[in-house]
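A single protein chain has been omitted; all remaining protein chains appear in their positions.
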Amino acid sequence: MFSPSFYQIAPVIAVCASLAAVPLIALSGSRPNLREFWTFLAAGVKFAMVFALAGWVLAGNVVEVELIRVLPELSIALRVDSFGMVFALVSSFLWMVAATYTIGYMRKLNEHAQTRFMVCFALSLCAAIGVAFSANLLTMYIFYEMLSLSTYPLVAHHQDKEGRAGARKYLAFLLGGSVGLVLPAMIVIFAITGTVNFADNINSGIIPADTGSTLVVILFFACLFGFAKNGIMPMHAWLPGAMVAPTPVSALLHAVAVVKVGVFCTIRVMLYVFGIDLMDDLNLGVITAYIVSFTIVTASIIALTKDNLKARLAYSTISQLSYIILGVALLAPAAIEGGIIHIANHAFSKITLFFCAGAIYVATHKKNISEMGGLGRVMPFTFGAFAVASLSMIGVPPVAGFITKWYLLVGALDAGQLGIILVLLASTLLNVAYFAPITYHAFFGKPPAGEVHGGGIKEAPLIMVLPILLAATISVILGFYPDIMMQFVKMVTS
Amino acid sequence: MIDQAPVFIVIIPLLAALLLVFATPLGPRFAYGMLVTALAATLAAALATLNLVVAANQAVHYRMGDWLPPHGIELVIDHLSGVVLVLVAGCALLTAIYSLRTAEQDNPDRLNQYYSLFALLVTGLLGMVASGDLFNLYVLLEISALSSYGLLARGGGQAYYATFKYLIVGTIGACFYLLGVGYIYIMTGSLNMADLAVILSRPELQESVSVKIGFTLIILGIWIKMALFPLHAWLPNAYSKAGTTTACLVAPLMTKVSVYIMLRMMFTVFSADYIFNQIAWSELVIYLASAAAVVGMLAALAQRDLRKMLTYIIVAEIGYMTGGAWLANAAGFTGTTYHILADGLMTLCLFMAVGAIIYRTGETTKAAMVGIFQKMPITAVVLVIGAASIIGVPPTCGFFSKWYLIQGAAQAGAWVFVAALLIASLVAAVIFFRLLEVAFFGDLDAAPAAPEDGHGQGHGPAVARAEAPLSMLIPMMISAAGLIVLGIYTREVVSYFISWSIPAGF
Amino acid sequence: MDELFPFIIAKYNYWASLILLFIGLYGMIAKNNLMKKIIGMIIFQTAILLFYVSIGVKQGASVPILFFSEDHQPLLEASAYANPLPHVLMLTAIVVGVGTLGVALAILQKIQRVHGTIEEDEILEDMRQ
Partner (left out) sequence: MKQLTLIILAACALIMLVAASELPDWADPASPASSHLSPGFIEQAYEATHTPNMVTAVLADYRSYDTMFETVVVFLAALIIMIILRRTPHRRFCKILPQRPQRKGSDTVLKGAAQMIIPVMQIFALYVLGHGHYSPGGGFQGGVIFGASFILLALCYNLRFTLTRFRERLVLLCCAGGALLYAGIGALCLSLGWNFLGYAALAEILGVSEAMARSHGILAVEVGVGITVMAVMVSIYYDLASGGDMYEGL
């Protein structure tokens, strides 16, 4: 295909494409079309690079690039492996989709400060790919922080009191977790091992076997809760607050980039720093599994009580993220595969759901589920996609979510954790309970008293509906052809 | 000629200071040009000296008046002092460039005399760093102290009382130092640092109570000078009441040079072995340093005045550096020395940015921050970079100094210090976050008081662009870029300069 | 008792200067009147000067200015002269002390003008308003 030297540069380009677009976007603020062109160009370049790398990785290669050696034993370096590729593929692809949608949303609502919005959007994508391609903890930490900071203006976009409160909470949790827990853990790991590079496989980890078990446990939980973007309770509180952001932000960042980065970092550390063997020795897997199980069930129950659509989706996200960590924490190969594949499956389904929420808001200015009775009949595409994505969330075949549930159940059986199986079943029921009524209500319910849906309300603009349909379709495709992603995931566990 | 470079570091600013008095009739612009040129030449001399040191891979000695030490006075410049000299000269140059508008604003008359004081302060600081003689150090310490009293008192109004307190406390500090040197002199008969290091390693002096008293007095004196908690009370008032240029010059450099002097005393005159085995206060000092970091940051959090807030941050940063020096391991020492550079630069960056904001808006509280991103975008970005460095966001240099400090603390098992560093970082994050929030959202809490202009949903106040003048922007941007460059080249800085200075026994 | 007396005699220079030093320090820290603080500062600095100068004294030695014998030959014997170095150092320290004193007085004049008083508590009261 390409020469090997190309693959040395490709990760750098993939990370930096959106970074390079930042000044261009900022400078063409007065010409929206040109600005949007830069966004698309960067997205295209980024996806092309990731796609090219995907083939290379699939052929069994791992690309390592050292960018800067900051300390004698410490560098900022990129590494492209199969695990990172899963996330990179998903986020770079969805950026293009989301960019399309965003433009429609922002223009339709005539939002202010669109240039700033697009700049931060690009920055956060750079950070997300950077996290995916990090070769060591330090690089990952840097990109993680960059993501937190660059999404702050997005969350605070409305610049009102509500936005300020949400954004404050957002930054407090994220920075508190990363600076207060992850950073010291990272430095202590560095002090113990002399390196922060990730291990080559998921079994051994980098922590020496003779390290005191108390210290390891402390470090492990510092990382688990420190990457607060993963939404494990009690570090989840930022997520509902951050839903004050415009919907595309919620969609991309809080269904894909931000939360997935949190989960991705957690798994990266669990598998490549601590390693399965060490976690197994200290029984960390089981403990983690029950911690996240609590999150799964509790978040689902809270989701039931929410009437605001975005809030309900937010709690659903919290619950679904914990599936991913649950899978890995079970430490059985099938479960790990199920967990990792859920990164992709959940991303496509959840972004569909958020896009739908945004489309509904743009078309009707409605945020609450109780007001959406009968809307399905005037917005059939939107609600159709919504229904498909909900099925994926619930785990109904043939939509993508089913694959996850299947692997997770198999893994739980392998690991002999019957309690976890019960949790999975319970949460599935809860998923049904909070998703099914929305669709039902929309298609078969009645509009609220005093409102007649007629000519006043119609579908959102095409530029928004298309991404919705695309994302929903891919959810279905991933259900039929899980191998698209599974081939990478299998490489992780093999 | 190139081997004369060390002396030029000191005499160029000195001669400039003296000639500036003669140049009064030539007008303010000439004085400005003269100061900037002189400091640029000083920086060049400092770089040349550093180059000499690196090329020779050993300390450069310069004998004043061709007298052999220990009878004569010598300048000794090793890797560490070479880097600190470059830092001091560089910061002074940036401040000098920056001062074009503010110095004239603060000193409509007597600009030349003000600049003369400015140059003398720089002379004193550079001389302290370069000196290899304890008493010479005292003289230069007093030069820098006296000129800083003069500069700070220029603030007028409440600055006089603040400066007076600083003068009293500073004199106590300097006199403690002098008395400590007296003790050392009585017990050894020498004043030359290298000579003393040899004499003090004798077993009978290692045990001597008088030498311990001497060391205690010297260190106490330096701690007073560098405002280590709980001896810090003089600093915030003195620095925050000063004029903008003065604050930009004094705040980043005075305390940092004092930290450097502390390192010099601890590891050059005395030895790591003496400090950590004979004196053995490490634990106490680390507790003090941790308290300094946390208390300083919390006090900064409580301030409304922007500059006062920054001065409390200095108090906290002093805690970082002191703690690192007393961790008794290589990582801690590296962290401290690297943080001298990093903190000098980031304090300068923040003071310049805040100074520019105050210059443009006339406000000194956080109300000055409203709409700053629209009004002064470049200044705002500089402020953000400086803040990121204080908080410790990679890849700014503040992150890497903290990295070393935490690594050192973890190796030494000083978990209190680790916790203090993290808490201080988080508090720093809150401090700057509040400022930037005001900048981003406008003053939402104040909005109800004036509802008529709060139409819409407070979508950021529409403000006209009023960027700081170019003479302020350029040094600000250089310092902000410096923060990132220093961060990226951490490895080079550490391996080329700092690692050479790590004391034996670590 | 026989030993104590020579002991006190042998160390009295340090004791005298240290006692003076602490008197001065107390004045600098505890006095409310700023002028008295300055006076404390002078006592403090002078104590250090005395401390140093007393180091230079040597039994049976003269002032450190060279003697010439009848035939204009200098008497170059270390034991004949007091140690010149402390004198040199203290010349410098005196000058520094004078400089500090002058600056302190100038600032004090300004404080008097700004706050109308040189009592510390009244100044603080004035600043609070």
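Think of it as A, B and C in the order they're written, each chain with its own count starting at 1.
Criterion: a contact is a pair of C-beta atoms (placed from the backbone, for glycine too) under 8 Å apart; a residue touches a chain by one contact, two chains touch by 3 or more.
All values reported here derive from a predicted model rather than from experimental measurement.
**Q** Kindly name the visible chains that come into contact with the excluded chain.
**A** B, C
**Q** Which one touches the absent chain: B:50, B:117 or B:406?
**A** Of the listed residues, the one touching the omitted chain is B:117.
**Q** Which residue among C:41, C:55 or C:118 touches the omitted chain?
**A** C:55
**Q** Any idea which of B:86, B:139 or B:348 touches the chain not displayed?
**A** B:139
**Q** List the chain B residues touching the unshown chain?
**A** So the residues of chain B touching the unseen chain are 4, 7, 11, 14-15, 17-19, 21-22, 62-67, 70-73, 109-110, 113-114, 116-117, 120, 123, 127, 133, 135-136, 139-140, 142-143, 146-147, 149-150, 153-154, 183, 185-191, 199, 208-210, 213.
**Q** State which residues belonging to chain C touch the missing partner chain.
**A** 7, 9-15, 18-19, 22, 25-26, 29-30, 54-61, 63-66, 68, 74, 76-81, 83-88, 91-92, 95-96, 98-100, 102-103, 105-107, 109-110, 113
Simple rule for what comes next: only the chains that are shown with their structure count from here on.
**Q** Taking chains as nodes and touches as edges, what kind of graph is this: line, ring, star, complete or other?
**A** line
**Q** Measuring from the mean C-alpha position of chain A to the mean C-alpha position of chain C, what distance in angstrom results?
**A** 71
**Q** Approximately how many whole Å separate the CA-defined centres of chain A and chain B?
**A** For chain A versus chain B, the centre distance works out to 43 Å.
**Q** Could you tell me the distance, in whole angstrom, between the mean C-alpha positions of chain B and chain C?
**A** Comparing mean C-alpha positions, chain C is 30 Å from chain B.
**Q** Which of the residues in chain B end up touching chain C in this complex?
**A** 135, 138-139, 142, 146, 149-150, 153, 157-158, 160-161, 163-164, 167-168, 171-172, 175, 178-179, 182, 185-186, 191
**Q** State the interface residues of chain B toward chain A in the complex, per the touch definition above.
**A** Listed in rising order, the residues of chain B that touch chain A are 391-395, 400, 403-404, 406-407, 410-411, 418, 422, 425-426, 429, 433, 437, 440-442, 444, 457-460, 487-488, 490-491, 494-495.
**Q** Can you name the residues of chain C that touch chain B in the complex?
**A** These residues of chain C touch chain B: 21, 25, 28, 34, 37, 41, 44-45, 48, 51-52, 55, 85-86, 89, 92-93, 96, 99-100, 103-104, 107-108, 110-111, 114-115, 123, 127.
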